[in-house]
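Please find one structure pasted underneath; my questions will follow.
Left out: one protein chain. Kept in place: all the others.
So, chain A:
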Amino acid sequence: MSALNQLTIAAARDALRKGETSSAELTEACLSAIEGAGALNAFVHKTPEIARERAAAADARIKAGDAPSMCGIPVGIKDLFCTRGVPSQAASNILKNFKPEYESTVSEQLADAGAVMLGKLNMDEFAMGSSNETSCYGNAVNPWRRGNDDTALTPGGSSGGSASAVAADLCLAATGTDTGGSIRQPAAFTGITGIKPTYGRCSRWGIVAFASSLDQAGPMTKDVRDAAIMLQAMCGHDPKDSTSADLPVPDFEAALTGDIRGKKIGIPREYRMDGMPEEIEKLWADGTAMMKDAGAEIVDISLPHTKYALPAYYVVAPAEASSNLARYDGVRYGHRAKLAQGDGITEMYEKTRAEGFGHEVQRRVMIGTYVLSAGFYDAYYNRARKVRALIKRDFENVFADGIDAILTPATPSAAFGLGEMADADPIAMYLNDVFTVTVNLAGLPGIAVPTGLDRQGLPLGLQLIGRPWEEGDLLNHAYVLERAAGFVSKPAKWW
């Protein structure tokens, strides 16, 4: 048996039920792995007391024979989730010392299922970023390296701490959130699995809002089965989120039959970008062949508005962010700037927000303010919402033609070096999300699965996109891809 912190959720669950290990032992293994992994800067608030208390409670539950799948499983929680009495800062200085009096619905559901919270995970500030470099805690670091080169690489973002922690076996799994690719891109950069469910599957209540019409929570795990198990515990209707879907949650793990014979897999021609690295092309072609070998029918499809997804996203998301982040005014919680003699309330707002928000957040809030301002609302915001409707229609058309799932690369490259994009313009960083952002705009479920290594030994992933509310079917496609790819590589421990 591998070290306890290296187990999958499924393996740990089975071992717990057989009495071969305890949640207390699993939890201690993870806590000591976390203690030894300061160099990764993944866990930014550790909660060992809460973890030990919950592990003991989970062990009692397992003993009593009342153990849901997540019972006793040690997990990390992205800092974007409000957790009662535990710092929840969205990696922003403006929420310094904020300790919520309430718990997010998703983290509450995980706790109710018996999951053990180990602490809070690093991320980009307010989930705005693709490299975890906008965090007030400093960069999270990818446990993977380019061969013997010790350049520190990004774990991706915004759920960079979650990705790093799962890939380095600091926890069995972690929560993430995904507004434009923030679960799938870091999952691909670190060789793990990450699923963003259909918009409305997971309650957004208690998750610090970035762009409310795009944000969704999801699990980041070591394999597809774990994604199914953990997603199950995170989903469900919540009256506290008016966009939460009042639909039954099927048994996702039971959907993993490994049989996709006769299914139609769409390969969208617009995702074949100019200048796409050969390795990504090959990864995609290999994945396509694997699906075909498994008995699926491969169909060339067109999603004609793909090119406009990123510009539409960079209107809609900042517009919503500028509204959502208006609440950080230095009055009710978080940071308030020291005021000079004679400063009034406007100076309080302006100084507080200048001190509390980092550069990328300020830029996005101002872009959002601009595109929503009088005279530009129609030209930018309404036009972007119309283009968004067309992007969604593209997907509806191919699904109406009988496509079951769409296969694409997850990212345009492998993980890059921290700081390497510092001088690039913001658009170059935004291109990281070129394959993932369409899925958020259309509200669809999408999953990233590791399927290969590049020539420098870094993981690469493919993305599968499913029909709305068909996460079970999507996970089954991912399960087939995972088994065919047989990706088992792990980063060599250097930290």
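By definition in this document, contacts are C-beta pairs under 8 Å (C-beta built on N, C-alpha and C of every residue); 3 or more make two chains touch, one makes a residue touch a chain; residues count from 1.
We take it that contacts and distances are computed from a predicted model.
Engineer: One chain isn't displayed here; going by UniProt, is it "Aspartyl/glutamyl-tRNA(Asn/Gln) amidotransferase subunit C", "Ubiquinone biosynthesis protein UbiV", "Carotenoid 1,2-hydratase" or "Tetrathionate reductase subunit B"?
Structural biologist: Matching "Aspartyl/glutamyl-tRNA(Asn/Gln) amidotransferase subunit C", "Ubiquinone biosynthesis protein UbiV", "Carotenoid 1,2-hydratase" or "Tetrathionate reductase subunit B" to the record, the invisible chain is "Aspartyl/glutamyl-tRNA(Asn/Gln) amidotransferase subunit C".
Engineer: Of A:8, A:164, A:198 or A:324, which one is in contact with the hidden chain?
Structural biologist: A:198
Engineer: Just one of A:39, A:366 or A:492 touches the chain that is missing; which is it?
Structural biologist: A:366
Engineer: Which of A:52, A:146 or A:392 sits in contact with the chain that's absent?
Structural biologist: With A:52, A:146 or A:392 as choices, the missing chain is touched by A:392.
Engineer: Of the listed residues A:143, A:194 or A:443, which contacts the missing chain in the full complex?
Structural biologist: Only one listed residue reaches the unshown chain, and that is A:443.
Engineer: Which parts of chain A face the unshown chain closely enough to count as touching?
Structural biologist: 97-101, 198-200, 213, 239, 242-243, 245-246, 305, 307-308, 310-312, 314-315, 322, 326, 329-336, 339, 343-351, 353-354, 357, 362-363, 365-367, 369-371, 373, 379-380, 382-390, 392, 425-427, 430, 441-443, 468
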